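Yeah, one chain of the complex is gone here, protein chain that is, but the others are all in their spots.
After this line comes chain A, so read on.
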Amino acid sequence: MATGGEHPGGRGGHRGVPHTADLRVSAWGPTREECLTQAVRGVVESFADPSSGARAPRRRHTEIHADDDPELLVALMDDVVYRLDTAGEVPVDVDLDPIPGGLRVAYRMADADDLEPVGAAPKAVTLHDLALGRGPAGWTCSVTLDV
C-alpha cells in the first residue's frame, strides 16, 4: 500500500496505510529528523502533488517543541495542518534540525492553489496508534490524520 517510497537521494521512505476513518502514514529513516521529513512528505503526497508547483517555493522557518518524540511528531503535523488552513501553504519540502527539546524547521512552501490536488486534505492529527521511536534498523513513525 505504498504511496511514496524511497525519496531520490534520501535514505528513508514513507507509505500510506489503510484506515477506514482516514489517512495513516508510516515513515522511516536513519535519523529522527529524516524519519519526520519522510512523514511530512507522506502526508503532503496524500492530498497534493508537490512536483506540480510551478512557482518558486517560499521559505518559512519555525521551531517546534514537545515533551517527547511522539508528541514532536504530532506538533510537526499540527503545524503543517495549521499553515495549510490559515495561509493556504503546503510544504513541498522541509529541512529539520534537532535543537534542545525540539526541532528547527525550514519549510519550502508552495500555494495549495498551485499544486495538483490528489486527495482529501488533512484537518487534524490524531493520537490513535501514534508512534515515533528508534529501532535496530533506524527510526520509524506512524501517525493518523483526520481528513
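In this text, a residue touches a chain if its C-beta (ideal position, glycine included) is under 8 Å from a C-beta of that chain, and two chains touch if they have at least 3 such contacts; residues count from 1.
Convention: contacts and distances are computed from a predicted model.
> Look at the options "Cytochrome c assembly protein", "tRNA-splicing ligase RtcB", "ABC transporter permease" or "RagB/SusD family nutrient uptake outer membrane protein" and return the one that UniProt uses as the protein name of the missing chain.
UniProt protein name of the non-displayed chain: "tRNA-splicing ligase RtcB".
> With the full complex in mind, choose from A:P30, A:G88 or A:G133 the residue touching the hidden chain.
Here the residue in touch with the unshown chain is A:G88.
> Could you pull out which residues of chain A are in touch with the chain that's been left out?
Residue positions of chain A that touch the missing chain: 1, 3, 16-23, 47-48, 78, 81-82, 84-88, 112-113, 116-121, 123-128, 130, 144, 146-147.
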